[in-house]
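Here's a slice of the assembly, chains where they normally sit.
Labels A and B are assigned to the chains in the order they are written; within every chain, residues are numbered from 1.
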Amino acid sequence: MPHMVIFYTANLERETNMSVLCRNLADTMLTITDEENKSVFPKGGTRVLAFPAPHFAIADGGAAGRAANTHLGAASGDPGDYAFVYLNVRMGKGRSSETHKKVGNALTAATQLHFEKIFNQRHIGITFQIDESPEIFNTINSNIHPLFSSPKS
Amino acid sequence: MPHMVIFYTANLERETNMSVLCRNLADTMLTITDEENKSVFPKGGTRVLAFPAPHFAIADGGAAGRAANTHLGAASGDPGDYAFVYLNVRMGKGRSSETHKKVGNALTAATQLHFEKIFNQRHIGITFQIDESPEIFNTINSNIHPLFSSPKS
């Protein structure tokens, strides 16, 4: 914890670089501070993972979107299907709702920036959510965390 | 929200078309109405995503299944391993338990219909669950929703 998981329709694979989105989101997470000006996310524990879904179905499958763009013709660049991106952050318990909002707004803004061009070119839905981690058992084994716990970092 | 996620063993990839299942499930979701005869799932917000797991282990790995089918021989068509499909709907809060049952029963029925032939041919487990969305922060950016919010649709 924390970790961020992205589920997205695989039709986006050829339209955007999701590794770049993961990097941007991780970088954004690392800049967020709480009320006491401390980092919300520990550097060594910040991870973003993205999974393309090779199979999916959205709304009416694209019919309404294609109909809406008929006047644009082939030049519109609209691939004619729908895309969807679901982003979920699983945060440790006990953070304030102020912090939740700050995290949510910062990550939503970074996501919108990444998809700005695509959003203007095709039909796409982007949903971002934060869950409070409900785990009842937790273990961490990491040799990444110690890299950032020395006075140097 | 809502969205439906399917995790399944990748051995099913060559036995069934999961894109067809996604489409059937989305179509089923769009037909479900609540006590006031309103659609439970908004058209623009209905998404089904399916993810094959390239690595998996189930029960004893297939031994008991193969032993049970020994009398059938190679002609049984049973591939000899186990398959598993996990379907999860994450629904918005505040729906009645009647609605939950209606959604669950309709989507279970659509799933069973899809896997009927496979169910008679191999060993497979299918689990369907609904969770109430526990999110503490939520943003939606979509140009799909507006396609369906006009009087026309």
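Things worth noting here:
Keep in mind that, in the parts below, contacts are C-beta pairs under 8 Å (C-beta built on N, C-alpha and C of every residue); 3 or more make two chains touch, one makes a residue touch a chain.
On a predicted model such as this, the values are computed, not experimentally measured, just so you know.
Because all chains derive from one sequence, the complete complex can be expressed as a copy number, which is 3 in this file against the 2 shown.
One rule holds for everything that comes next: only the chains that are shown with their structure count from here on.
With centres defined as mean CA coordinates, chain B is found 23 Å away from chain A.
The touching residues of chain B, counted against chain A in their complex, run 1, 3, 5-6, 18-19, 21-23, 25-27, 43-52, 133-145, 147-148, 153. If you check the complex, the residues on chain A that touch chain B are 7-9, 51, 53-61, 64-65, 68, 82, 84, 86, 97, 100-101, 103-104, 108, 111-112, 115, 119, 123-132, 134.
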